[in-house]
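Heads up, one of the protein chains got dropped from this complex, but the rest are sitting where they should.
As written, the chains take the letters A, B and C, and residue 1 is the first residue of each chain.
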Amino acid sequence: MEKIRVTIWNEFRHEKTKENVKAIYPDGLHATIKAFLDKNEDLEVRLAALDDPDQGLPDDVLENTDVLLWWGHMAHGEVNDDLVKKIQNRVYLGKMGFIALHSGHHSKPFKAIVGTNGNLSWGRDQKEIMWNLLPAHPIAAGIPDHFLIEKEELYCEPFYVPQPDELIFGGWYEDGFIFRSGLCYYRGAGKVFYFQPGHESCPSYHNEYVQRIITNAVYWAKPNEIVYPIENKCPHVQYKVTDEFNTEA
Amino acid sequence: MEKIRVTIWNEFRHEKTKENVKAIYPDGLHATIKAFLDKNEDLEVRLAALDDPDQGLPDDVLENTDVLLWWGHMAHGEVNDDLVKKIQNRVYLGKMGFIALHSGHHSKPFKAIVGTNGNLSWGRDQKEIMWNLLPAHPIAAGIPDHFLIEKEELYCEPFYVPQPDELIFGGWYEDGFIFRSGLCYYRGAGKVFYFQPGHESCPSYHNEYVQRIITNAVYWAKPNEIVYPIENKCPHVQYKVTDEFNTEA
Amino acid sequence: MEKIRVTIWNEFRHEKTKENVKAIYPDGLHATIKAFLDKNEDLEVRLAALDDPDQGLPDDVLENTDVLLWWGHMAHGEVNDDLVKKIQNRVYLGKMGFIALHSGHHSKPFKAIVGTNGNLSWGRDQKEIMWNLLPAHPIAAGIPDHFLIEKEELYCEPFYVPQPDELIFGGWYEDGFIFRSGLCYYRGAGKVFYFQPGHESCPSYHNEYVQRIITNAVYWAKPNEIVYPIENKCPHVQYKVTDEFNTEA
Partner (left out) sequence: MEKIRVTIWNEFRHEKTKENVKAIYPDGLHATIKAFLDKNEDLEVRLAALDDPDQGLPDDVLENTDVLLWWGHMAHGEVNDDLVKKIQNRVYLGKMGFIALHSGHHSKPFKAIVGTNGNLSWGRDQKEIMWNLLPAHPIAAGIPDHFLIEKEELYCEPFYVPQPDELIFGGWYEDGFIFRSGLCYYRGAGKVFYFQPGHESCPSYHNEYVQRIITNAVYWAKPNEIVYPIENKCPHVQYKVTDEFNTEA
């Protein structure tokens, strides 16, 4: 069995400095995500953090990653632009899927890959109800028509992202707001998913449905079987396809 | 100035039998809609009702309609299948836009044109907050980021319609529900808009933003300038386009 | 291993009456399709034909079909409207995927499910080059950037179908025409794929890439894991989702 190589990149700062965050995610929220992904034998999951050497993604890691999950928040600006370019390039060339989690809507790679400023409105933690808008989609597999999130940071419209290729989830918030919470994007020869829950001080990554959705998304986002070379350039074609036909045909 | 010929089709039964409905829409809700559309000099608006001769849409009316608005509820089943076919055909051929209002999600023409069973969940009248999800779209022109509807019938997800070409509005409801409330569909050579507010016992068609949205939708849905014949058939092409090139080219 | 139950419905008339068709598809084109699908152990494939009892799809067959492939051409009008309703309903409820092949663009079920008159233009058999427009999509897995079809019936734009959720393939034709040839549609809780090659007098179902695409499409279109009941009605919700929250939360 060929494994899907997953890397979970976490800014991993809140968990070190804030007691309330540490209480929920003692080893970092990426470790919590790894724990539930590890239940799938065909996933090979590793962790990466901003403060690791090469910001956690040296070339040999990136080039051996099939699906990259990204959680960042207060240090978006510290991420190297060169690294962002490499991530973007790898997605566009169909070598890697990208999953932006929660405040990753404002991360450099998400914004660059998808084509957005990632802007939204936000507010106090509150009750959220997540609605399943596209039950036919593999990312919605096993998810009820709605589920509760007892407490999440308010993320609300207007969310200035491109219309997704598939809109899978929508969030209802106690204070009168809604949000497009689960969004699929085809980009280049790769795939991107954005999923809203996951504020560092909320236990959303312990929620069974959030876990299922992220797991589903990893399988959906993995690179497709592409049988022709895709490089980051505009090939000059110097032949006629019509010449490929049998002359007798 | 060539006018856009608008026909507002209303089932027009609730208004005759229920005092609370009559109080809100004394001449029928279609008359209320006509009143605000009439403020636009380039719109020529007429009314049609289920109990009119030919169900309000004899051929000479239908064939002189550029945009058809449709409100039906308790008598969907009474609408003639032949009429539905004619409406569907006219939209597909690019001769007419179609706007389904509120319970029109379950009308025969909406379901046939768009390709859906139109199913949704519904419940008690309650507060709704309408969110503007695509401010760049002409149907959202002049609409704030959100507006209040003091009382509307609950319409909620899952709403089993096709993913729209453009999702313009989303509704938040007091009891914990959301709904995709403003949906654009290209169908054949025509255009379709669905807009959720408008329960007969709620005064939504008196709301200034609802009025603006419906007005915008009429302009958006009007037939495009199409300069080649479109008939309801599959033409047999017996030429090579390549022969159209200049021989010296 | 739970198998995906596939039924290939074929009008199956051309193959009985025309020698040139019989020469290419001696047991019917559905048998050829079955032969290559059968190479996949997790597919359980059966055949159905218009002239079989109950037009090949008695309830116990339809209700045990996960993915229905449909090839029809000269006898679209003979298909029972009741059967069409059942097929449409089953797709919308998420119990079955639907794959329309070639002239199935004009079949009753495709038109009803998707919301289209299915009109296109057509002409003489000629060379086609199929281009891969979305290499990231599972239906494009293993397909080169383009492949040749030595001879196919011309199907050409304008093709009056709804814009697909995903446009996967596009065809180039010798005489100057193009066609959107591989189209994905989410409909209700189900999925639909249309694929253009497959004229009865052309050997396209013997083409390795056509075979791979149809195989990929079967896996893509299979019903999703849906964990809540979906019936063909509009449920009346008589509760508040907000009541589901922990009172202490």
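Convention: contacts are C-beta pairs under 8 Å (C-beta built on N, C-alpha and C of every residue); 3 or more make two chains touch, one makes a residue touch a chain.
Everything numeric here is computed off the predicted structure, so don't read it as measured data.
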| item | value |
| --- | --- |
| Chains still shown that are in contact with the chain withheld from the display | A, B, C |
| Omitted-chain contact residue, chosen from B:K22, B:R124 or B:K151 | B:K151 |
| Option touching the unshown chain, where B:V67, B:I143, B:I178 or B:C234 are the choices | B:I143 |
| Contacts of chain A with the absent chain, listed as residue ranges | 88-89, 92, 106, 112-117, 119-124, 154, 156, 158, 160, 162-163, 165, 175-177, 185-189, 230, 232-242, 244 |
| Hidden partner chain, residues of chain B it touches | 94, 127, 129, 134-138, 140-146, 148, 150-151, 165-166, 172, 174, 186, 188-191, 224-228, 230, 241-242, 244-246, 249 |
| Missing-chain contacts mapped onto chain C | 129, 131-135, 145-146, 157-159, 163, 166-167, 170-173, 176-178, 180 |
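Just so it is clear, only the chains that are shown with their structure count from here on.
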| item | value |
| --- | --- |
| Length of the line joining the C-alpha centres of chain A and chain B, rounded to whole Å | 36 |
| Centre distance in Å when chain B and chain C are each reduced to the mean of their C-alpha atoms | 30 |
| Chain C, residues touching no fewer than two other chains | 165, 186, 188-189, 230, 241-242, 244 |
